[in-house]
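Here you go, one structure.
A protein chain is absent from this complex, but the other protein chains hold their places.
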Amino acid sequence: MKIKRILIANRGEIAIRIMKTARLMKIETVAVKTAVEPNAMYLASADVIFDNTDDSSEIPVFLDIEKLISIAQKTGANAVHPGYGFLAENAYFAQKCIDNNIIFIGPSPDAIYKMGNKTIARNLALQNGIPMAMGSQGNIANDEEAVVIAEKIGYPVIIKAASGGGGRGMRIVRKTEEMEKMFTIASKEAEKSFNDPSVFIEKYIENPKHIEFQILGDTKGNIIHLGERECSIQRKHQKLLEEAPSGALDSKLRKKMGSMAIQIARAVNYSSAGTVEFLLDSDKNFYFMEMNTRIQVEHPVTEVITGIDLIEQQIRIANGEALKFKQENIKLTGWAIECRINAEDVQSGFAPDPGKIESLSMPTDSYVRVDTGVQRGSSIVASYDSMIAKLIVKGKDRKEALKHTKMALDKVWIKGTKTTLPFFRMLVRHPKFQNGNFTTAFIEKDIEKFYFNAEYEEMLAAWLTIKLFIDENLSDENASIDYKHRKEMNPWLLNKRISQF
Amino acid sequence: MANDKLKKKKLYAISSENKQFSFTLPLRQSIRIGKRDYEVKLKADEKLGTYILWKNRKYPVEIVRSRQNKFEILFNDISYTFTVETPFSLQRMKVLNAQKGKATAAFVKAPMPGKIIDVLVREGSVVQRGEPVVILEAMKMQNEILSPVNGTVVKISAKANTNVMKDDLLVEIKP
Partner (left out) sequence: MDLSGKSYKAFVERQDALKKQYSPEQAKKQHVKGKLTAWERVSLLFDKGTFEEIDAFVTPASTPVEFGKIDRRYGDGVIVGHGKVNGRLVFAYAQDFTIMGGSLGLIHSRKITKVQEMALKMGAPIIGMLDSGGARIQEGVASLSGYASIFHNIIQSSGIIPQISVIMGPCAGGAVYSPALTDFVFMVNHTSYMFVTGPNVVKEVLNEEVTSDGLGGAEVHARKSGVAQMIYDDEENTILALKKFLAYLPSNNVEDPPTVNDDGAIPNFNEKLRDIVPDDPNKAYDVRDIINQVADRNSLFETSELFGANLVTGFARLNGRTIGIVANQPKVLAGVLDIDSSVKGARFIRFCDVFNIPILTFEDVPGFLPGIDQEHAGIIRHGAKLLFAYSEATVPKITIILRKAYGGAFIVMNSKFLGGDFNYAWPSAEIAVMGPDGAVAILYRKELAESENPAEMKKELVKKYRDKIANPFIADESGYIDEVIDPALTRQKIISALDALSNKWVKVPARKHGNMPL
């Protein structure tokens, strides 16, 4: 194994995830300790800790390319895993690693760059015959150009940031009158989030399903897919719950979409793990959206139904090994559901609720897998993200997976911050979710009440309130008020007080 | 010696949606559902924190805030706000509400701390229920704060490019 020691340029649950696999492969890991969370859980799993707590730079270390390279060199790491977010899709970082003889566990800088630029990606898809939503050929200069294109494609259209995703820099436009305002907002947001105000336009597909395919490619030209993930449960373009496989795909559609995913990956000679995103409309037409050139948050559901450790594959691929399986070896068995439990207040519109975890207990049944980066005593820091844990549940089919998810959710015990648990408890009981006929519009449009409380929970809360009121105001306070000071008064002091008058 | 000056036999917990839960005093350690009484206990544990034990299940609870007779309770990850009233104060509320008549004002408050990016209305603007009035940026996301009522904007406390804390008053609307 060429890779001897991996610097993990990340924190939280993904850092722990990577370290877990590295340990199994007997590869050492380096973690970076920051001033923001010097007692974070991920530090305990690393073989080497680089103490960066006295760094007063304004750039967080996980975004500081020079610093990360230097840390790798100082700690003798000959590989870097960027996780997701931070610099995972920064082609410049990948290149810098390579220039410094550090193995970058991910795809080539070229693949990252090409797929990172949405308009280049779209052009590649076009050239390779991958079905796509109609849209602008390149970036749009201003709102007038946008109107011209929009009128050609037909409303509704969506303005998207060329350099990023995750819902930022995205605005749906339904009529020409809205274009100027939306163009400005989207462009500003894109500039703020990705340092690049460039936007392009696509036909907006109403109420699609968001289906993505997991890709694995090696440096020898072998590319396979590991099936799809159903990611339509989103709120403001943030995924909340993911499943694998998707109930909307039969094996024929899966084969077709899978081969398209492989094809686009091949167009950039993709190696390592990656995800190709599609939109699926109500007629089962699919359209390529973009490719994410990194390991994703929701990778565990794919791991559960394929039995393949994706992080291990990433490391092997980066190590120069050929993929040990072919497409026909990939079998999807069972069903997996992942709930992203975040420190957010569902009742206040999912507002972040940073705080300290005072108590944490997760179910330990055999059908449960928990990927987490926090433990009792951890602080959920507003400057990073609000994730507490990923609850991954499996079943032999979707019905059983749903049943197991419902049971598992009731066993999760978190105190110290408000969490999105009541949302998932509502979701697993929602008929539309249960029958699987939902689209990305589901959460935004079809939900009346965003949280679930069982019968009598409100009554129990009321009982508790009354009990507290009685204890505070109506209890026998005489017992606790003590007039002993009258007997114990210091004579010197008493004398002084009296004689002053 | 409980305070029984007004011969209170009942206390009411009124939820934020005006649902009334009544309990007779002295408060029993059980709740009646249908014909059966189920025991309820408030307990605390080193590992689990405070919880309620009911029907053999443990529910995490937290007392978020208590002020005079207003309580905010976190029960099984959901917040409830109750006001505790005696029979007399309940009657008093009815008397006062009858005198008050129409609602006087709706206050739009910041649901979370963040920075005001844009104030979309002016004093005098007519707004519809659900219409965005303020854009608040928090956790790198822009959030639209919506008007809860149809009405006219009477006062704007929010200023663009300023930071606000949770529950800060942003806009006052007269329904």
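Order of writing sets the chain letters: A and B. Residues in each chain are counted from 1.
Everything below uses one rule, namely that contacts are C-beta pairs under 8 Å (C-beta built on N, C-alpha and C of every residue); 3 or more make two chains touch, one makes a residue touch a chain.
Computed from a prediction, not measured in an experiment: that's the story for all the values here.
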Residue of A:Q127, A:T364 or A:N490 touching the missing chain in the full complex: A:N490
Missing-chain contacts mapped onto subunit B: 1, 3-6, 68-69, 85-86, 88-89, 91-93, 95-96, 165
Those residues of subunit A which, in the complete complex, touch the missing chain: 356, 379, 472-473, 477-478, 480-486, 489-490, 492-494, 496-498, 500
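What we mean here is this: only the chains that are shown with their structure count from here on.
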Residues of subunit B that touch subunit A when the two form their complex: 1-3, 11, 13, 15, 19, 21, 23, 25, 27, 31, 33, 40, 42, 47-49, 52, 54, 58-63, 66, 69, 71, 73-80, 82, 84, 111-112, 138-143, 166
List of subunit A residues in touch with subunit B within their complex: 167-168, 189, 192-193, 236, 345, 347-349, 351-352, 358-359, 361, 382, 386, 413-415, 418-419, 421-422, 451, 453-454, 456-470, 472-476, 478
